[in-house]
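Below: the structure, in structure tokens.
Every protein chain of the complex appears in place save one, which is left out.
Residue numbering begins at 1 within each chain, and the chains themselves are lettered A, B and C in the order written.
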Amino acid sequence: MWTLTKRVLPHHTDYAGVMWHGAYVQWLEEARVEALQAAGLGYAAMTAMGVDMPVVTLHLDYLHPLRHGDEVSVESYCAGQQGVRWPWASRFVCRDMVVAEAMVNLVMVREGRLLRRVPAQLQEVMDQLVSQDL
Amino acid sequence: MWTLTKRVLPHHTDYAGVMWHGAYVQWLEEARVEALQAAGLGYAAMTAMGVDMPVVTLHLDYLHPLRHGDEVSVESYCAGQQGVRWPWASRFVCRDMVVAEAMVNLVMVREGRLLRRVPAQLQEVMDQLVSQDL
Amino acid sequence: MWTLTKRVLPHHTDYAGVMWHGAYVQWLEEARVEALQAAGLGYAAMTAMGVDMPVVTLHLDYLHPLRHGDEVSVESYCAGQQGVRWPWASRFVCRDMVVAEAMVNLVMVREGRLLRRVPAQLQEVMDQLVSQDL
Partner (left out) sequence: MWTLTKRVLPHHTDYAGVMWHGAYVQWLEEARVEALQAAGLGYAAMTAMGVDMPVVTLHLDYLHPLRHGDEVSVESYCAGQQGVRWPWASRFVCRDMVVAEAMVNLVMVREGRLLRRVPAQLQEVMDQLVSQDL
């Protein structure tokens, strides 16, 4: 599990005093980018190589609200390649409780085309992420 | 179908020149709020009555990227109550092509508790939304 | 004055039930893009021509809070070129009251360099914006 630690700030909250449901998506992205970085490949460096990893599906289950000021762990792992998709699972944990779960599917793209064969350097990084050998 | 018309602005885009995947969530919310308004009940008025409709699940499929400047229709409908859930389906259409599809499940909450019986005024509005009699 | 009409949605609000101060910046951008569009030049078309108009200074005075559900007019005008800068003034009006005022300075840039001479097509559009002959 790759863990990102965050705090619910005013700009994440809405009128109900809880984290707005769309704000979770930013944290999911930050968790992925920081996990890639820890595995040795900056995401910006990857895009500079011409390879992009767009999100093709996003699923979120909100179990308990997060409140202003809450400290939250976003625990993520990459489940390994499934065809052209890289599924990435995350759960949001606060006060020892899973408060939300997410599943994102990524693909690799170069010049607007699906990349079926992964460049060696990138494969090595993804292997590390899948095995959690960070 | 309730239709919201939007344009992809700079703040929606990312480094790849396409709409960032998390930005779709704002449009989904705007579509719901404006549909409720058209059915005769402002969402802020509903929350002032003490009733809230939080999102409990969010699902998005991204089929084709949206580019800077694109004009997009967000077509939504409420599929009718399913137990305590109100499923709300949307599709994003650009140049006569469905570019993304979304399914959101809402529940009704009062004072932090699930509302199993819907207040009459709200039921009337939701019935209108379900029948698309806007 | 170019007028954009908006509603304060849940994603604009924070825990205090008011519009989060950073969310005003999105509306300022939308007002500029729609004013350019009305004057005959899409902003995305301008960037496709290789010309960009980045914001170099941003100033906002918040006079009264905006609340969830409020309907707001964003009234903007371009004050005319001042050296390389294009100052753009806006005010946020709600219930006949000015609730916030903004001043943004834009420059024109091509390939990362300040554009001192404005392309004819763009000059024509900016002249229209300055004279409010929309």
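Assume contacts are C-beta pairs under 8 Å (C-beta built on N, C-alpha and C of every residue); 3 or more make two chains touch, one makes a residue touch a chain.
Just so it is clear, the structure is predicted and the values come from calculations on it, not from any experiment.
Partners of the chain left out, restricted to shown chains and counted across the full complex, are A, B, C.
What chain A contributes to its contact with the hidden chain is residues 7-11, 25-26, 29-30, 33-34, 37, 42-45, 47, 67-70. Residues touching the missing chain, restricted to chain B, are 10-11, 13-17, 20, 22, 68 (touch as defined at the top).
If you put the missing chain back, the residues of chain C touching it would be 15-16, 18, 21-22, 25-26, 29, 47, 52, 54-62, 65.
In this section, only the chains that are shown with their structure count from here on.
Chain A and chain C touch with mostly matching residues; of the residue numbers seen at this interface, over half occur in both copies.
Averaged C-alpha coordinates put the centre of chain B at 26 Å from the centre of chain C. With centres defined as mean CA coordinates, chain B is found 24 Å away from chain A.
Centre-to-centre separation between chain A and chain C, using Cα means, comes to 33 Å. Residues of chain B found to touch two or more other chains are 25-26, 29, 47.
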